[in-house]
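For this depiction, one protein chain was excluded, whereas all remaining protein chains were kept in their positions.
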Amino acid sequence: MDTPERLAQEEKGTAGFLSDTAVSHIGLTVPDIDATEKFYLRVLGLVRQTELPNGVRLGWGPHGHHVVDLFQGPKGLAYYGFEVRDENGIAGLRGRLFEAGVEFADMNPEDITAPAGMPEGITFTDPDGTRVHFHSQVQRQGETTSDSGRRPVKFQHTTLGTSDVARMVDFYTTIVGFRISDQLRDGNFCWLRSDKDHHTLAVVFTGKGGDLDHYSYDLAEWEDFKAWCDRLTVLNVDVAWGPGRHGPGNNLFVFFNDPAGNHIELSAEMEKFYDDRVNYLPRVWNPIPNSVNLWGGQLPRWRKVSEGNPV
Amino acid sequence: MDTPERLAQEEKGTAGFLSDTAVSHIGLTVPDIDATEKFYLRVLGLVRQTELPNGVRLGWGPHGHHVVDLFQGPKGLAYYGFEVRDENGIAGLRGRLFEAGVEFADMNPEDITAPAGMPEGITFTDPDGTRVHFHSQVQRQGETTSDSGRRPVKFQHTTLGTSDVARMVDFYTTIVGFRISDQLRDGNFCWLRSDKDHHTLAVVFTGKGGDLDHYSYDLAEWEDFKAWCDRLTVLNVDVAWGPGRHGPGNNLFVFFNDPAGNHIELSAEMEKFYDDRVNYLPRVWNPIPNSVNLWGGQLPRWRKVSEGNPV
Amino acid sequence: MDTPERLAQEEKGTAGFLSDTAVSHIGLTVPDIDATEKFYLRVLGLVRQTELPNGVRLGWGPHGHHVVDLFQGPKGLAYYGFEVRDENGIAGLRGRLFEAGVEFADMNPEDITAPAGMPEGITFTDPDGTRVHFHSQVQRQGETTSDSGRRPVKFQHTTLGTSDVARMVDFYTTIVGFRISDQLRDGNFCWLRSDKDHHTLAVVFTGKGGDLDHYSYDLAEWEDFKAWCDRLTVLNVDVAWGPGRHGPGNNLFVFFNDPAGNHIELSAEMEKFYDDRVNYLPRVWNPIPNSVNLWGGQLPRWRKVSEGNPV
Amino acid sequence: MDTPERLAQEEKGTAGFLSDTAVSHIGLTVPDIDATEKFYLRVLGLVRQTELPNGVRLGWGPHGHHVVDLFQGPKGLAYYGFEVRDENGIAGLRGRLFEAGVEFADMNPEDITAPAGMPEGITFTDPDGTRVHFHSQVQRQGETTSDSGRRPVKFQHTTLGTSDVARMVDFYTTIVGFRISDQLRDGNFCWLRSDKDHHTLAVVFTGKGGDLDHYSYDLAEWEDFKAWCDRLTVLNVDVAWGPGRHGPGNNLFVFFNDPAGNHIELSAEMEKFYDDRVNYLPRVWNPIPNSVNLWGGQLPRWRKVSEGNPV
Amino acid sequence: MDTPERLAQEEKGTAGFLSDTAVSHIGLTVPDIDATEKFYLRVLGLVRQTELPNGVRLGWGPHGHHVVDLFQGPKGLAYYGFEVRDENGIAGLRGRLFEAGVEFADMNPEDITAPAGMPEGITFTDPDGTRVHFHSQVQRQGETTSDSGRRPVKFQHTTLGTSDVARMVDFYTTIVGFRISDQLRDGNFCWLRSDKDHHTLAVVFTGKGGDLDHYSYDLAEWEDFKAWCDRLTVLNVDVAWGPGRHGPGNNLFVFFNDPAGNHIELSAEMEKFYDDRVNYLPRVWNPIPNSVNLWGGQLPRWRKVSEGNPV
Partner (left out) sequence: MDTPERLAQEEKGTAGFLSDTAVSHIGLTVPDIDATEKFYLRVLGLVRQTELPNGVRLGWGPHGHHVVDLFQGPKGLAYYGFEVRDENGIAGLRGRLFEAGVEFADMNPEDITAPAGMPEGITFTDPDGTRVHFHSQVQRQGETTSDSGRRPVKFQHTTLGTSDVARMVDFYTTIVGFRISDQLRDGNFCWLRSDKDHHTLAVVFTGKGGDLDHYSYDLAEWEDFKAWCDRLTVLNVDVAWGPGRHGPGNNLFVFFNDPAGNHIELSAEMEKFYDDRVNYLPRVWNPIPNSVNLWGGQLPRWRKVSEGNPV
């Protein structure tokens, strides 16, 4: 099979790599927007910042950049965004997109809520046709203070489902400027980084492009996993997978679903990559359960990993 | 004695039971409102949300539902409130109150601060004549995010002093829809639940109806008890009881007083009840110090528990 | 069905109840005794205390009462033992066994290793024909010091597989002097206590008597679960179930297997029962996955819980 | 040398001592105000509260008293402030300043942001000519709630560089009402307290008056030091000194620099002084590295401590 | 009153001060030696090392220096011991005793169990007539390893009851070589150090000489206090005082009694004194409950502290 071979190659250069770019927000369409908003208010602790046409905008508090936009509609991924803190990061991205012939446009400044300085942003579609946002630094009240201590929630990464992992990875590493941290040998799962975290974006084969596989918030530490599992139980939310520990990223995890059926991950202890001082080569993992969950390979019903079958 | 026998009976049905209802706010009249407000600002970390006629409204921050209303006057309990998240919970309560011939009225919407969706609420007096509020879901900024982590303060339960424990328990279990979790054998103390917490309301014989015995905030964990005891000492507030562990509820506790003399409890590790999957029968505790404080039965001056005397 | 009704009854009296009796040791026959001993030395940290005919005796150190006896043979449960610290506990048990017509004999003093004072013990077979030991106080070096702190391992309970749960429960509550703490409504699982722990013995329907379902060691706290899951992974031992939290007992758990296929549980935060100050009635749980694992009902392959099928 | 002898004397009386006065805010001039503001937003988690003439005002959130004022200019200390919670504290200070012939004026009420009650404040210059603020109680949202739990950041003390330690200490103990907690024997470093913390102000010989030596924020506990060192590394901020433990104050510490080169300390476990119940005499430390860092005397390049040389 | 004045003086010199000397063992006479031994085995986790004439010798394990000697008899203090690690510490002590005309003799080498190197020891009686041991370095298996981590138990200090505090303090500071760390103003309680711990010996006025007031073991940290309070409760041992925090020594504490009625303290976070780098003057505390327990002055029945009465 060609795919894993191609993926396993080393990145060709570092000129355009992003190294201070993080996930920023996500837009979801959901069948029951009222129930879903109440869930995010109560379970995640988000608050409604403002109403949107056909939707609502939620954040960690009334101030600071928004986190989740919900729209009424069939379950789907409306868009996902990144905050670029790299110096000249957006300018460089513009250049690479132009060179590659990818169409892009300026973001609506209203979607760069709580900017730090002059807001700047561009938007384009990824190879699966999903809209993406890359914008300049924002104030992340709630997140900024929480990641320095024990408060548990920061939006940390997005994992896309796709029908063509190689195409997505190629787009993100060659044009956008992400690096490969880890991958499964069969080419069905690939983890990409754009700052010191092991991944801010991952891509997994699900047979259908334009999908959200799951998305993830950071917890401060292991102790919070017990608190969260107990708390979810008290809130009548089933823990769906874990606690466990991923091989790629080495992060602790636990999963549960929102009312629309989106898989939400809570994560901690993610491996850091210091590209400013060390040269990494992407690792290649055996596509077996014990890679995806180091703790005995325990899996939920919806995550299948095997040699012969799609992940 | 009849009382404990009557209390010890199993609840008769679950039709009207509340299972997702929590304490919401409390109103206190205090002799020195300035000193008391400063105490709550500094010691508890509440902030003034707004002025009230003859009083002030305090919350965990400028946003979210309020927590404590203070009014100038002799020390007393003005009202206490509950947030009903049960589906059709308020409608059912209306019906049961009407059937029992208990007068009730709609709450002033202004007292349902920070509603989630359309605010709805009813108010009536408990058998001791104290005003009670039951209202629909509110945004609990501060609380929602804090109880998922280490920030220490959430308003968790109210304990009423009364001259007739049986009458209060009867009212709350038969009409309002609470369940009995624990009780002392002599009928002088009874703990009631309305969600998965062991109690959100308790009733203790103090010889005088319409009184507040104490009220309680949640801490995240044991480690916070040392931090709080040290912090209270630095703030020139005497620790009045504990740290210790209650028998009923199994919760860790520590007590101190506000400037009006109200006993404030900090609590953690309260036992959970999973009525959706297990059938509980109320437990009956010996009315001895070692029941009230598992750790050697150490008591403060103001809490007396004995076979022959009132609690 | 009669079984659960019968089980759900309250215990008839407390005259013969044991209240200071704990698990003591276990004897297992295993197909590959060398590999199994090496596993217990390395993974559990036990040490070989002495050789036995056709077997070895393992303990927490060279001193103190032994914990696991291993014998060469097909996988099976050779015997299980309890340490009776109740005053006149063994004398009372002798009387009740005699009255019930159960044959018993004095234990071989050599099997009461590290006695505290004069060793005394009796042995008989349980209704499934498995040999049981009840003996006087022993020195539990390793356990005694460890359960006061963070060292993780103390042998805490034995869970027997049986084809007749009711018969086993009847024997242990009526004659031996255990109390029922919890049970599933369909009568297929029952948890019994003989000291302040929620259970020191449990009985589950597996269709075959004389079996070990699993046995369990105590960890000090949640933090140790991460350390153990990581450590087991490094030692090439698969985590088989968990971490999770049981409904009955409320204890945190994680499971793995020894080389003979015995399920080993690590547990923490088990609920305590204070029979000296409170009257408990056995609870009745719905036989559903969410009872057995509060965290979303996640189960391993070998633990089935359902209304229609055997557990 | 006279200095240490004079410093080593006991304080003469307690009439004017402040015992409930804490640091409040600090004003810094910095060469690159944009980069410095972005640093404080991202690294410390402060937010911009308002613009100032030639500067910006930062706080823990949009509400509550401000923490850091930044002004465009060469690196320097513009002013430093204290919040006086002592009863009649400001009145007493007015009296002592007047008696000593020190000029003072009323503070601009706009600089007493988020007052609790009527704002009152006075301003004067310290012996080195730096402007100081002493004002009445303010709402410290963020700080008030955080110091009761695990959130890591509270502004805790200011350490001034000076060319005349004795003159500064004399001014603060004789007129302003601070107490000496600790000092180096050679008179080059002195730690002063105005509440139960070991020091809220310190003075060190740097050869030049009107300087900031460093200033410090509180962390909740040791565990946060690892989180902060890792977080600073991820944010490309070098840890400059520590973690270590100071002799005077016994506090854990770690240091890093802001873009202007100001040394910022994070601190925890600072010793408390209970002047209401015990009589302390200032301690005298040997001026050696092992006094300044108990853990082996490890020092950064910019902190020199020796018998013969200036600190 | 003369006593406190005399105590409050500074120590005269450091020539003979011990700075590396710690408590070593204690000998108690108890009415029911069997029950008391079983208590120490089970509750403290000590093991029997050997039999003594009319008694037993207990230690942390079968190896290492012994900790508690129990003898049959009326409740009393048989002797207490110290391990001298100071270079030439015993030789110096010999000299000072000789100079002061205090009779002493060589210790029986059998009582210096597990010596490190050649055992050397002297014995004499304190001013109240109780026998004291000072001996050379021993192997402290159990203690040595535990105080570097979380295992909870190390014998840390002895507090003597006396009818003449001044005489005892004079003897220990002038002749034996201890330093005063803290004292109550009325002269009724004095804490003495012989290494970096705030006290290894304390003396309290109880009206009767030759008594043990209490003795104390170290726990590693606050988290262990919950574990111990819960564990004592499960073992049917009443927590008698605390958890709390002492003013003098700043240590966290909890107390319980052995079957003979001896008060046993568990302690953590004791203040350290670095006499090698700082000059301390003894502090003088107000004799009030809030000095003895910083957390609100909560006291047990047997500890009375007041201005007018004996402690």
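In order of appearance the chains are A, B, C, D and E, and numbering begins at 1 in each one.
In this text, contacts are C-beta pairs under 8 Å (C-beta built on N, C-alpha and C of every residue); 3 or more make two chains touch, one makes a residue touch a chain.
Since we're looking at a predicted model, the values are computed, not measured.
Although it is left out of the displayed model, the omitted chain contacts the following shown chains in the full complex: A, C, D, E. Within the set A:N108, A:N236 or A:N286, the residue that contacts the chain not displayed is A:N286. What subunit D contributes to its contact with the hidden chain is residues 222-223, 226, 229-230, 232-233, 238-241, 243, 245, 252, 256, 290, 294-298, 300. Residues of subunit C that touch the chain left out of the display are 34, 38, 41-42, 45, 47-48, 60-62, 142, 149-153, 220, 224, 227-228, 230-231, 233-234, 236. Subunit E meets the missing chain through residues 63, 116-117, 137, 139, 141, 144-145, 147-151, 195-196, 220, 272, 274, 276.
By our rule, only the chains that are shown with their structure count from here on.
Listed here as common contacts of subunit A and subunit D: B. Note on connectivity: the fewest chain-to-chain touch steps from subunit B to subunit E number 1. Taking the mean Cα position of each chain as its centre, D sits at the greatest distance from subunit C. Interface subunit D/subunit E: over half of the residue numbers present appear on both copies, so the contact uses mostly the same residues.
Note that among the pairs B-E, A-D or A-C, A-D reproduces the A-B interface, with over half of its contact pairs the same by residue number. The chain with its C-alpha centre at the largest distance from the centre of subunit A is E. Computed from the mean C-alpha positions, the centre of subunit C lies at a distance of 41 Å from the centre of subunit E.
With touch defined as above, residues shared between interfaces to two or more other chains in subunit A number as follows: 149-151, 220, 230, 233.
Taken chain by chain, the contacts fit none of the simple shapes, being neither an open path, a ring, a star, nor a full set of pairwise contacts.
Which chains touch which is summed up as A-B, A-C, A-D, B-C, B-D, B-E, C-E, D-E.
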